[in-house]
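What you see is the complex with one protein chain gone and the rest in place.
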């Protein structure tokens, strides 16, 4: 799979590393704001000087109108900024799939992405790790199986993180929990990111937990999403839906039971 | 739902308590080995003297051939012994459902249960808690979603517990893990029972964990199973299948994705 | 060690069980409010019919003025009510040690206990388990070793428990943490009681955690306290001080370092 990346900040940097390390993927190019390093190899910058994949940096402003035709990829992964999406509108015309992991879009940007999804397959998810989306889907299923369970979300992050985590809020929303009451935020030291959903029953407790070790987990999620879009012509998807489908495919219910 | 219970040992005792506490269930009778307390009320023994449900003890040997006709129930829950099942063969003729939570059957008893399942719905599960079965099903699904994950099972129990836990071995078997290598058994103090399945990916870890607080959790599982059999005429089921079906019913996959 | 117990509610019941099970202790009597079971054996009630220790129930109102002379013990353990202490004032005259685990005393009762401590050794602790007191002391030491660490307290209890746990509030107070900000209370299902103190440093996290399995843990703590008072004539102690002393005795610092 040939991938183009938008964004080379802290997350983009780690995601590029993850794409380069994936034996089935090639990072063809990285589009970034800063002019610095224009046309240099991302892999060189990431400490893989002897194994360039041909990927290069391109400054956003310097993008040729035919950039996507001249530098074709199967999917664009976007870890840039809420405005990044306007730069790859033309990619949708080429049928290039779009995976956006931008956290905070305005309604206008969501509407624009949905427009693009009429021309190509688009996936947007603010919480793109496999782990968080596993929590999201497994928790919703478990809640329906044990509707009388008490549920709390505990999330732990580094001290500087402001507010409750977006992933925790999403989980709470999907489970119908008041976030003020039921999302417990621990802010200490340098914890990368931990989420735990606790289901309390009178005689047993079930916990589903996700520990992020590095931001490269975003990259693994984005690639999982990009692979899930393969073969699709158009449509707007979320990572939760992809995960839900993965559950569905792998349940293998005995015919006698259905 | 009217329930009859076989067995009044440590587990049976707690299961009776759980059935009595369930507002939708009535414990009609308890069959036990010991003659002691014959025809007394189980609820009295359990400290509910003012709220008898009409349930009574019956010594196994003293069972009338028409016992199940005279004392009809919707389901029998069996926490007695591997040989207990021979006492309720006639219940199958009456269409009474059977939920057996016996841990160690010989092949002969399994074969006998399967015979009964031609006449009524029978469920057998050595690990009947909701939590363990949630772990079992969720873990198998997750393994297929992230086939490259390393998986370990950690189980913690009270110091006297011999050997690896049956639930942990079952999880390992279903996940194709060598139990000698991948089931880690902690034996300390008075831990009631904890199972954790750890999925390790390069940049994230996912954990699904179950803590038993008391053996009453077996009762909740048995009642869940009994309810799941409602409306079935015949067939042999396991708690894992019931859980798998519960997942299936609650996934709600968007049509566009399937 | 001969022990007399005040209180036979839920906690007292479990504490009696723990005292009876301790090979070095004898439960001589239990004083309780209810007349029911007066002069019967507590061990019988607890399911040890064949192994009475000679302990018997005594109704509070029926206590003879010479009760403590006629029925001597080494220590009284009090799990009754805030007013229970007025019943054993005379025990202090006999030099009987007092271990009170009452949670909520008014100032008046604390003053009364301190009066008694001029005549005998008295220990009072609202949180008498070994585990909680280990957390309390170890956390204070660690805080001084890593003063820049961020600290959070997480406590988990059964859904019905009102307010933040007293133990968690005590830990927060001792660590100088605002409880509104830093004590995170999880209320779900039937969790008996879990406390965790999380120390976050930029590159590592340290956790000290205590899981209560049953209220018998109170009994083990009370007996530990009673043993620690041995040989003391008078004085007012807390479990935290006893634990602090136990730390002190067991550090074994190399002379070169001090």
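Which chain is which? They are A, B and C, in the order written, and residues in each are numbered from 1.
Quick note on the criterion: a residue touches a chain if its C-beta (ideal position, glycine included) is under 8 Å from a C-beta of that chain, and two chains touch if they have at least 3 such contacts.
Because the structure is a prediction, the values reported are computed rather than measured.
Engineer: Out of B:191, B:213, B:228 or B:246, which residue would touch the omitted chain in the full complex?
Structural biologist: Checking the options B:191, B:213, B:228 or B:246, the one contacting the hidden chain is B:191.
Engineer: Considering the entire assembly, which residues of subunit B contact the chain that has been omitted?
Structural biologist: Per the touch rule, subunit B residues meeting the hidden chain are 149-152, 154, 156, 158-159, 184, 186-191, 198-205.
Engineer: For subunit C, which residues reach the chain that was dropped from this view?
Structural biologist: 18, 129-131, 134-135, 137-138, 140-142, 144-146, 201-217, 219-220, 235, 237, 241-254, 256-258
Engineer: Footprint of the hidden chain on subunit A, which residues?
Structural biologist: Counting over the whole complex, subunit A touches the hidden chain at residues 189-192, 213-214.
Heads up, the rule we're going with is that only the chains that are shown with their structure count from here on.
Engineer: Quick one: name the chains whose C-beta contact count is the highest of any pair.
Structural biologist: A-B
Engineer: Provide the C-alpha centroid distance between subunit A and subunit C, rounded to the nearest whole angstrom.
Structural biologist: About 50 Å, centre to centre.
Engineer: Tell me, which residues of subunit C touch at least two other chains?
Structural biologist: Counting only residues that touch two or more other chains, subunit C contributes 189-191.
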